[in-house]
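Heads up, one of the protein chains got dropped from this complex, but the rest are sitting where they should.
Right, chain A next:
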Amino acid sequence: MRKTIIASLAAITLSLPAAAQEFPPGQVEYIIPFGPGGESDITARMQQPFFEALYDEQLVVSYKPGGGGAVGWSQLNSMAADGSVIMGINLPHIILQPQQGNVGYQTDDITGVYIFHYTPDAIVVPTDSPFQTLDDLIAAAKESPRKITFSGSGKGTANHLAAIRFDQMAEVETTYVAFKGTAAAVTAMLGGQVAAEWGYTTVGVGQGDQVRLLAVAMEDRHPAFPDVPTFRELGYDLVSGAYRGIAVPRDASEETRRAVSDTIGKINADPEFQKKMLDGGFALTDVAYGEEMDAWMKAKADEFIPAARAAGVID
């Protein structure tokens, strides 16, 4: 028993000068603050083999769901800071949750090192819907205010904020019905319980020819949907979605932060990875650690917070 204590004490002492270590320090735990099966999990699983090919070390995906991600993020800074733990982060969650009440962390507590992709918001209708174009939908919404119902994933989420911002831009009033997750929102749309869905481009891939995308909130068209216009093309300056990235505990050294950032960047640059992501309906982004990340986070906060205030999600 004493030997074990000495051994573990020795191990603790040895692991202290984490700053000097190389990344990865060994097996890396990749914590997803949601349950398995969601977009965060799927994209982590896509990164997994590429990480392992780069370093010949295991990338272990584990889950810490609860509170819409808040449970994981509130514990991030108490975890090992030597690069052996990284955690998925999601926007707008980490910007809005701390504004909504005591969720155990502030946005500034999260040390984001890379934003690697997003699922662009999109308006999705069933194939047999009378709405062929976005203009059809807007005309119907103008004719009968509030009667056009949209399903979407959650409140205060990318879908919800896109709905609010779009209503303002197009000067219409629609009804947003929050569902628990994208799958439930898609089900409601396919079943005709609502007229349309505020979903993501990934829905278009998953549902194939059962659905039609009216517009996507991207800068350029998505390669998987060359025929679907962007909102910008149609005159609405809406580029948004659910952004996903990687964070490390606050105590991680500058070297570790950069090393993790570089790693994710390398995976993002791999053509095979890019193809898999695009085929799945995801859109890649490259926001790396440093000033770039700070500026990007600030821009997103300026975008999300007023929309959330308009939605009544935050005071």
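Here is the rule we use: contacts are C-beta pairs under 8 Å (C-beta built on N, C-alpha and C of every residue); 3 or more make two chains touch, one makes a residue touch a chain; residues count from 1.
Just so we're on the same page, contacts and distances are computed from a predicted model.
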Exercise for the section: Leaving aside the chains on screen, match the unshown one to its UniProt name from "Na+/H+ antiporter subunit C", "Fe-S cluster assembly protein SufD", "Tripartite tricarboxylate transporter permease" or "L-lactate dehydrogenase complex protein LldF". Expected result: "Tripartite tricarboxylate transporter permease"
Handout entry: Listed residues A:Asp209, A:Asp237 or A:Glu291, member touching the removed chain
Key = A:Asp209
Problem - Residue in contact with the excluded chain [from A:Phe23, A:Tyr63 or A:Tyr236] - result: A:Tyr63
Completion exercise
Filtering A:Leu137, A:Val172 or A:Val194 for touch with the omitted chain leaves A:Val194
Completion exercise
For chain A, residues touching the missing partner are 1, 4-5, 8, 29, 35-38, 41-42, 45-46, 48-49, 60-68, 70-71, 74, 96-97, 100-104, 146-147, 149, 154-157, 160, 175, 177-181, 183-184, 186-188, 190-194, 205-210, 276, 279-280, 312-313
